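Have a look at the structure that comes next, please.
For this view, one protein chain was removed and the others were kept in their places.
Right after this comes subunit A.
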């Protein structure tokens, strides 16, 4: 894979890796006993490992010019494998956290394994590790196919992918050591944020440079969603992470904002991370993989455009619905609530568009678990966006906020929408990328699908029940006007639901493990007939691909 690089690219790779090594060394020296020192050592080791990797193939013959006539899919392949590995790690930690809430002794009396540290490790591993790698991998794939242009060079995609995974590693290891900015979904400290900043700008530049060479003047809608994801995440990340480090030898930093401004900035970031990381990017995935897998064009291209601009205009304003009944001015809360309600239009536009695309191809949904993953994703996208708009109403929020209902809502979105569309897209791309006729075992894809659906429903129903009970118990008064239940009574009432949630989470985790195994076996089982779609030759009407007839 590294041998695919040309001589000058290998030299450039060595220079970049050397820079990483030196930065890591400087961090390690400046940080000393501080967690920054440990992270410096990690960065340095990553740089050295990369240098060895490049030197190992440095004198191999250069790749021929023929490579330029093909798409550059190596980074996508690696991203998909990394996404699945992060999924398994993140879901394992998630289920562990879930069991900790049932059996608090599962911290094993260690600081690093306490709830407050492994919970962000879970969220970062699944959102950034699994989701982010899935997005980077599929976006580079979709970008090249829809532009019909090869990526501009062979170094920058690797810089983005590996730099991003280094960021994820710094984030996860930092939490275990207690490094955090205490901003939800933006926990990593200043030096990791700087790394992500550079990586993200390069990612956007790759997108622009490839689009600049596209064949069709019209940019396919999936690319708009992916671009919104990249651009807005860059803005959000930059603003919310404005901070001053205590010193260059210290991991700790202080935010540029304070008080209610800090809260508003954080939730402007937080909800737009949901909007542009967990929604826009994955909609890009959906608008490419779902029509291709179903063999039908998107039901209404016009609706996809209106939905796109609706999402970009309206999502930006909804963050304040996280701060109902706080010191935030009332009108700002109302603004967030109103925009959340209006957001239902573009959200259901996309969800309806996806389901109407499948209308007439339900036999394919029945027979093809990969397409079924995408169908469930579209359904849960519709459900979760409805629920989210509803929960943003101030009076509903007074019941739901701070309860498990929020956790249930997030997981309906994360498991039902984000993970399902990602698994569907990965199962669709793996045979195309590795030129296999199909996945190693379609039966295991079915197993994964049903485990994921069972886990999803168990999880979400458990949290809906527990959340509403919790919310009602917190606001029940007796005849003398005092609270009927002590806090610990509400905790005890949650226990059965916590058990159910942890079991559901285990199902979902087990499905991901099966998925990883199936993907590894698909890659390792050579000698299968290649999928016609992925064959690198003119497609002279191959037999047996009725799935690709337009307008069927």
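In this text, a residue touches a chain if its C-beta (ideal position, glycine included) is under 8 Å from a C-beta of that chain, and two chains touch if they have at least 3 such contacts; residues count from 1.
Assume contacts and distances are computed from a predicted model.
With the options "ABC transporter", "Cytochrome c oxidase subunit CcoQ", "Glutamyl-tRNA(Gln) amidotransferase subunit A" or "5-oxoprolinase subunit PxpB" in hand, the undepicted chain maps to the protein name "Cytochrome c oxidase subunit CcoQ" (source: UniProt).
Touch with the chain that is not drawn comes from one residue among A:100, A:133, A:146 or A:240, which is A:146.
From the set A:104, A:297 or A:360, the residue in touch with the chain omitted from the display is A:297, counting the whole complex. One of A:254, A:313, A:402 or A:477 touches the chain omitted from the figure, and that residue is A:313. Contact residues of subunit A toward the unshown chain are 65, 68-71, 144-146, 148-150, 152-153, 209, 213, 215-218, 220-221, 288, 291-292, 295-298, 301-303, 305-306, 309-310, 313, 331, 432, 533-539, 541, 545, 548-551.
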